[in-house]
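Okay, so here's the structure we're looking at.
Of the protein chains in this complex, one is absent; all others appear in place.
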Amino acid sequence: MRVAKTGNEAMAEAMRQINPDVVAAYPITPATEIVQIFSGFVADGVVNTEFVAVESEHSAMSACIGSCAAGARTMTSTSSQGLALMWEMLYIASGLRMPIVLAEVNRALSSPINIHCDHSDTMGARDCGWIQIYCENAQEAYDSLIQAVRIAEESLLPIMVSTDGFIISHGMESMEMLEDAQVKAFVGEYKPQHPLLDLDHPITIGAIDFTDYYFEHKRQTIEAMRNAKGIVAKIGQEFGEKFGRHYGFFEEYKLEDAEIAIVVLGSTAGTSKVVVDELRQKGIKAGLLRLRLFRPFPYQELANALSGIPCIAVMDRSDSLNSAGGPVFTEIRSALYDLEIRPKMVNYIYGLGGRNIDLSQIRSVYEDLATNKTDELVRYLGVRE
Amino acid sequence: MGKLFEIRWHGRGGQGAKTASILFADAAIGEGKYIQAFPEYGPERMGAPVQAFNRLSDEPITLHCGVDSPDVVVVLDPSLMETIDVTQGLKQSGVLLINTNQEPKVMKDRLSNFGGKLWTVDASTISKEELGQEIPNTPMLGALIKATNLLDFEGMLEDTRKKLTKKFKSKPEVIDGNINSIKRAYQEVKGE
Amino acid sequence: MSKEAWQDLPIGGLILEGGTATKYITGDWRSLRPIWDEEKCISCLNCWIYCPDSSVLVEDEKMIGIDYDHCKGCGICAKECPPKVQAIKMVSEAEFRK
Partner (left out) sequence: MTTLKELSHKSELLSGGHRACAGCTEPVAVRQILMATDTPLVVCCPTGCLEVTTTIFPYTAWRMPWIHSAFENAAATLSGVEIGYKALKKRGKIPDREIKFIAIGGDGGTYDIGFQALSGAMERGHNMVYICLDNEAYMNTGIQRSSATPKGAHTTTSPAGKVVAGKRDFRKDLTACIAAHNVPYVAQAIPSMWKDFINKVQKALAVDGPAFINVLVPCRLGWGFPPENAIEIGREAVSSCFWPLYEMENGKWRLTHKPKEKTPLKDWLKQQVRFKHLFKPGNETIIEELQADVDRNWERLQKLCEFTA
């Protein structure tokens, strides 16, 4: 069914159709609408989820951990400072192997305070042991959130699915929605392994490890993250077979014979595709790789997809403040290290704090690549200089 | 991607520029078009000048940047003309539609640098007469279709009626008022 | 004791069984040993309710002894035994072992 939805509406609709046991959340711009719309579903009895409006994001994630530990399918939503306030609990959620699903809306981190899109919030949380999926548009946000439930529960890792703040969260777009019954059947029933509320098997959750056990438990989580890759692929494929929209680790757009390419996440990829089309019409072999799965990081597959391209620009909508480029750049660059012929690589930091990224800026990146202007490791796109 | 139309709406906070863009998108969806509707977000509250945007195409739209050179500009509040340049970036072949009781010629004279087609309609008065309150964004939809031919008018009217019927089951006067205001604006809008 | 490899441990640091701490011996923390005199004991159970280490053994409402595997020798039991009863006496472990 073709509908017009904002990214936030799309995510809220997915949550309605998933009808989780528990949602615990605290509002924050630009993710507020997701729980706002969802609490409307609760108030109208459209879902019979237990919704708890806690007093902070820290408590939101804490309550999610409690509820998930109890054995309930649990979801939440946040953005930016909210995710930052959850940070401590993000690690605990993954360490305790809680399959919590988080609808995230990307927004810049303070300071200065800013409500608009960049990826500094989720990139800051990239090593918390959460699976991370970055979506290009409302459609993908909707589809991915539905898949996320299965991915989390099969890998026993928490997952965040994110959209670009305002650009996607508040932009209305055409998208296809599934029938309620289709979603219900796809997500199935959650069967927790060791629920806290199993009174016949009293368990202890969250014991302290000393030097003799911590490493082993971390090793398990590392392995779970490795396994998650296969699970993401499998569920993306199953979704595609059932509903016609296929999802993998990344999307290759006219990359096959590309001589110049950019790697980018989120909504900017859509804008970049328009530029790729323009350049192709002019006979320039431009291509694009849109990375969707950032955690676990599909380094081998990325290396395969990007091998043979002589010149690559990696676009980062956040900076690591490490003086050597953004998080996507450093990881992609590392992934390509073992290639026999390494490409020229350059990093573009763009769009911080919601700065518009338009066609001309993306054209300029391809132009830089085409003219071998790759001497600088990191360049800043769209900042006044 | 095929031909892409871009629309920019000018209004004041609380006046419904965002709602107008959503109404338009909703109507376009009914015709099987691909759409986008998005407002410009800032800390503005009631009264401040605000903008909202639409994109419309027969094919999926992947573009996610701001709208810099729209094909159409719609001005919901004529008083905005005094303070901002509503024609900024508007294509020379573009369409400018203004909610005002002035004739298009008068407005065109004031905008000497704009070479495209200019339309005016008194949507405020229409909405006051048909809906009992000043909500110009609904009638502006009718005027916009007349001015641009982007959507099929009868189809849009039918679609709007269906949606309103769903929402205002117990208030037939709201449904009729809205439909009449759209119709009147469609008929009364004048181009120059 | 050789410990489990990461593959063999329950995930998430879970402990899948309750009360496994009984396998951990805290009796060797003790420098003073409570010696219980069954003859004097009136089974008021004051020692039992105030024992931090669940180490006063009670059966059928009667005190039956002390769990020396876990008793840390704090002396609360001896102190809380009614002054007129004095059924528990703290003795140094060194002296006891002699």
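The first chain written gets the first letter, and so on, giving A, B and C; residue counts start at 1 in each chain.
We take it that contacts are C-beta pairs under 8 Å (C-beta built on N, C-alpha and C of every residue); 3 or more make two chains touch, one makes a residue touch a chain.
On a predicted model such as this, the values are computed, not experimentally measured, just so you know.
Looking at the complete complex, one finds that the omitted chain is in touch with A, C.
Annotation: of A:Met1, A:Ile208, A:Leu321 or A:Ile341, A:Ile208 touches the absent chain (contact as defined above).
Where chain A meets the chain that is not shown, the touching residues are 21-22, 24, 48-50, 52-56, 58-60, 62-72, 74, 88-89, 92, 96, 195-199, 202-210, 213.
One chain is missing from the display, and on chain C it is touched by residues 13, 15, 17-26, 29-30, 43-46, 48-55, 58, 61, 67, 69-76, 78-80, 90.
Just so we're on the same page, only the chains that are shown with their structure count from here on.
Each chain gets one centre point, the mean of its Cα atoms, and the points for chain A and chain B are 35 Å apart. Between the Cα centres of chain A and chain C there is a gap of 53 Å. Averaged C-alpha coordinates put the centre of chain B at 81 Å from the centre of chain C. Chain contacts: chain C has no residue touching two or more partner chains.
Of all residues in chain C, those touching chain A in their complex are 3-7, 9-18. Only residues 95-98, 156, 193-194, 201-207, 209, 212-213, 215-217, 219-220, 223-224 of chain A touch chain C when the two sit together in their complex. Against chain B, the residues of chain A that register as touching in their complex are 2-4, 30, 115-116, 136-137, 164, 166-168, 170-174, 267-271, 273-274, 277, 356-359.
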